[in-house]
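What follows is a set of notes on a single structure, which appears directly below.
Yeah, one chain of the complex is gone here, protein chain that is, but the others are all in their spots.
Take a look at subunit A:
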Amino acid sequence: MLKGYVPPYNATVVQKLLDQGAILMGKTNLDEFAMGSGSTDGVFGPVKNPWSYSKQYREKRKQKPHGEKEDSNWLITGGSSGGSAAAVAAFTCFAALGSDTGGSTRNPAAHCGVVGFKPSYGLVSRHGLIPLVNSMDVPGILTRCVDDAALVLGVLAGHDPKDSTTVQDPVKPFTLPTLTDVSKLCIGIPKEYLAPELSSEVRSFWSKAANLFESEGAKVIEVSLPHTSYSIVCYHVLCTSEVASNMARFDGLEYGHRCDIDVSTEAMYAATRREGFNDVVRGRILSGNFFLLKENYENYFIKAQKVRRLIANDFVNVFNSGVDVLLTPTTLSDAVPYLEFIKEDNRTRSAQDDIFTQAVNMAGLPAVSVPVALSNQGLPIGLQFIGRAFRDQQLLTIAKWFEKQVQFPVIQLQELMDDCSSVFEIEKLGSVSLKQ
């Protein structure tokens, strides 16, 4: 739909980075209109996870007998901001921006072994971010380490007169303190997040992380978010409804793709939108319109809004009981091969993969996915920290402490780099990030 479109203005977040001297290296691939959890449904094709080519993954695969060619079973990045995560993971750039409506920044971050940060709703401007769900979207930040994410947040956070949903609280630039003593912290483990589909590996790392905090003196308690099982359904209804409204602006008249039909405005709109949107987007628009029909409005849309309040209240209650951050898995397992991922349709996959991430968007809280360790297959696994609203700094401070404890390994793309007769040594690149 946006083929050939050249934006006549910069998004606020982009402009802020450019004003600070950032060099825009390019735009990355994603699921079309950020709808998906695999970055497989973009117009430019699916995104390949750089870890598919890593030494760590390849070595593990050699142990298993395989008849197929080396490149045919590459892995997905997760989505929908998969291109951004892949770019950061492959050392293409210092940082990348994504969007996070239901986990679209944290999901690929976990699969690509990078830090994926979702700021509190209202902290970072959405002006210029193509709206998907106005009440849940935020720009996401992807970097290789938590310090970098904090650096980028320091540039981006703050009130924007062009986005009336940004809060007016003053935001001061900050440096993340280095935490040495976690004994005053209270970490919450929501018991409903122990989903049956959770892989045993992720569960084991989650458990080890909790034990790590406990062994260092923090208080680790089990908490309850009773409406968790309904949050994905609620998200589905609200997301499709808002999408149906937001996608209405794409009619081919003022920008973007336009078809050749000239019979009438409506016929032109219909044909343009049929040609310009893929099945996933069209499916969501139609579902959304269904839920917004007069006879369904009360039972679906309003109902979902009420359930949303219950979910947001769950989090408020937990934080009010003294918990500082929640610790949960980010994804159900490590990255899967593309050929396996596409066996189910987009909606099913999104419903499965967003399970740990979307409740956070509904409550507008900050969350960050931090890479923890490699799985048995040599692929990254990430864990998610969820913080209190507008306590992004505290959240990142704890995440930074955790990151230092786990010492996640650097991706080894040596074989690829050797082919490029590069002068750099890969091991040194692991420390390329601006330290204050």
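Details
By our rule, contacts are C-beta pairs under 8 Å (C-beta built on N, C-alpha and C of every residue); 3 or more make two chains touch, one makes a residue touch a chain; residues count from 1.
Rule of thumb we're sticking to: contacts and distances are computed from a predicted model.
This complex has a chain not shown, and the name its UniProt record holds, of "AP-3 complex subunit sigma-2 isoform X1", "Glutamyl-tRNA(Gln) amidotransferase subunit C, mitochondrial", "Sodium/hydrogen exchanger" or "NADH-ubiquinone oxidoreductase chain 4", is "Glutamyl-tRNA(Gln) amidotransferase subunit C, mitochondrial". Among A:Val171, A:Cys234, A:Ile355 or A:Val372, the one in contact with the hidden chain is A:Cys234. For the chain missing from the display, the contacting residue among A:Ala195, A:Ile221, A:Leu310 or A:Leu332 is A:Leu310, taking the whole complex into account.
Here the missing chain is touched by one residue of A:Asn246, A:Ser287 or A:Ser333, and it is A:Ser287. For subunit A, the residues in touch with the chain missing from this view are 5-6, 8, 121-122, 135, 159, 161, 164-168, 226-227, 229-230, 233-234, 236-237, 240, 244, 251-256, 258, 261-270, 273-274, 277, 279, 282-283, 285-287, 289-291, 293, 299-300, 302-310, 312, 345, 347, 351, 362-364, 389.
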